[in-house]
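Data first, discussion second: the structure below is written as structure tokens.
Apart from one protein chain that is not included, each protein chain of the complex appears where it belongs.
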Amino acid sequence: MNLSDIEGLRSKNPIVVNYSNFVTPFLVANGLNAIGASPIMSNEGDEATELATIASAVVVNLGTARKEDEEFINQLCQTANQRKIPLVLDPVAIGATKYRKKLGLELLKKYHFDIIRGNIGEIAVLAGIDWQTHGIDAGDSTDKAKEVVQKCAQRYETTVIASGKVDYISDGNRVVKILNNTDLLPLIVGSGDLLSSVAGAFCAVVKTPLEAAQIASLVVSCSGEAAAQVLEKQTLPGKFMSELLDQMANITSKQVTETAKVEEA
Amino acid sequence: MNLSDIEGLRSKNPIVVNYSNFVTPFLVANGLNAIGASPIMSNEGDEATELATIASAVVVNLGTARKEDEEFINQLCQTANQRKIPLVLDPVAIGATKYRKKLGLELLKKYHFDIIRGNIGEIAVLAGIDWQTHGIDAGDSTDKAKEVVQKCAQRYETTVIASGKVDYISDGNRVVKILNNTDLLPLIVGSGDLLSSVAGAFCAVVKTPLEAAQIASLVVSCSGEAAAQVLEKQTLPGKFMSELLDQMANITSKQVTETAKVEEA
Partner (left out) sequence: MNLSDIEGLRSKNPIVVNYSNFVTPFLVANGLNAIGASPIMSNEGDEATELATIASAVVVNLGTARKEDEEFINQLCQTANQRKIPLVLDPVAIGATKYRKKLGLELLKKYHFDIIRGNIGEIAVLAGIDWQTHGIDAGDSTDKAKEVVQKCAQRYETTVIASGKVDYISDGNRVVKILNNTDLLPLIVGSGDLLSSVAGAFCAVVKTPLEAAQIASLVVSCSGEAAAQVLEKQTLPGKFMSELLDQMANITSKQVTETAKVEEA
């Protein structure tokens, strides 16, 4: 893993085209901007192919996916695969409705995704493993989590990030744990969406999806840790959101090297 | 009114499904998250029934309502009524266009809403009372306001919150005034939307809509007052928005008990 890709991204300024949900696009766009990427959001079918053609990476977020946008989504994914540029899936609440599950599984059947980023419950749905979800915090049984990300990665021949108190990352073979984190990240609705798009951005400049996933996870987690430290770990979602963007705009490979806690699981 | 429901909500973590407008969903989602609820936003017809089935409460905001979303809205409302879970209406700018007024009145005809939350001008439109609106601040003639909320509540057999400098709340019988407030709340576009969804969340854990409405109003107003105090009442919309979320994330029944100014009107 070459953390100097954090600076590399700033100099390359990759364009990340997002099919985003309508709740968090402002956070995601500003987060991408903060790390040095150029965000584009759209859902107009007629521009999908062209946007995917100028993109350095494409991210599909199912948070508020709609039937009428499926043409857009499909053309985005198809063009990304044809151009062999990174394609990332965020299967938000994939288990919540039949529509969303059907759409997510269809996309995974038709296209190759380089990274899937979800919480452990969402990843478990994709892996076909029964996971006891307890609200948003989906628990952290290491062995089970390891099995879930590995199986999901193998099934879809992809790299998986299951983010939470610990981020589990697997390419189907290795499983890596990112132990950096803060209880404050879940205070922000959309911190997961942000990580998915950041993972897309790093995929555009990093050699392998497994490395990109780790660097993206570290950038968000270490920025979160630093922001939490500034707030003395108080539960302050407004100030944390602002501070997180500020930290992301200033994070360096040096800082991440000094604070990263990465383990094989 | 049992203010310990403020802590009760945090422990129960109710799911609030929102048909939101596209301007303020991020604020509303983060505000719901701050008080301990779990927000879901969508407008895909195919998921409406399932989402309303996992919901603890449903909130319909007409701020940017569209014809193409009406199937979604109707299925959401129908399922909420069938399941007898709380249903809240925010009739944003109901008097501004024929389309919006028609849609709002149709929904009120077909479904039972537990709470309607609007400004006094919007509530007056629903009550069929002529109200002189002076821009956003719709004046505060107590007697007239009392008549408006009571008549609206009676007409639709619901509980009404007319929020403003003073929040007037009525179940058609009693009228309660919440005197807590701050001039800074109108600085935030979406503070009304936020109150509507917070009211939905409290409806899910509080015995009666009248109590839920009062607690929701107090949570937002007292958080607003505390935030304004931190800012020494300066006109600072950016910092106020951030501080409001921070206060909402930390508000306790003790704090509200000590600061609440509730009167019969």
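A few comments on the model shown:
Each chain gets a letter, A and B, in the order it is written, and its residues are counted from 1.
We take it that a contact is a pair of C-beta atoms (placed from the backbone, for glycine too) under 8 Å apart; a residue touches a chain by one contact, two chains touch by 3 or more.
The shown structure was predicted, so the numbers you read here are calculated from the model rather than taken from an experiment.
In the complete complex, the residue from B:M1, B:A93 or B:A265 that touches the missing chain is B:A93.
Contact with the chain not shown here comes from a single listed residue; of A:L51, A:L185, A:A216 or A:L236, that residue is A:L51. Across A:D114, A:E211 or A:E243, the residue that sits in touch with the chain not pictured is A:E243. Contact residues of subunit A toward the unshown chain are 13, 20, 22, 25-26, 29-30, 33-34, 38-47, 50-51, 54, 68, 241-246, 249-250. Interface residues of subunit B facing the missing partner chain: 21-24, 26-27, 63-68, 93, 96-100, 135-136, 187-190, 235-239, 241-242.
Rule of thumb we're sticking to: only the chains that are shown with their structure count from here on.
Look at where the CA atoms of subunit A average out and do the same for subunit B: the two points lie 33 Å apart.
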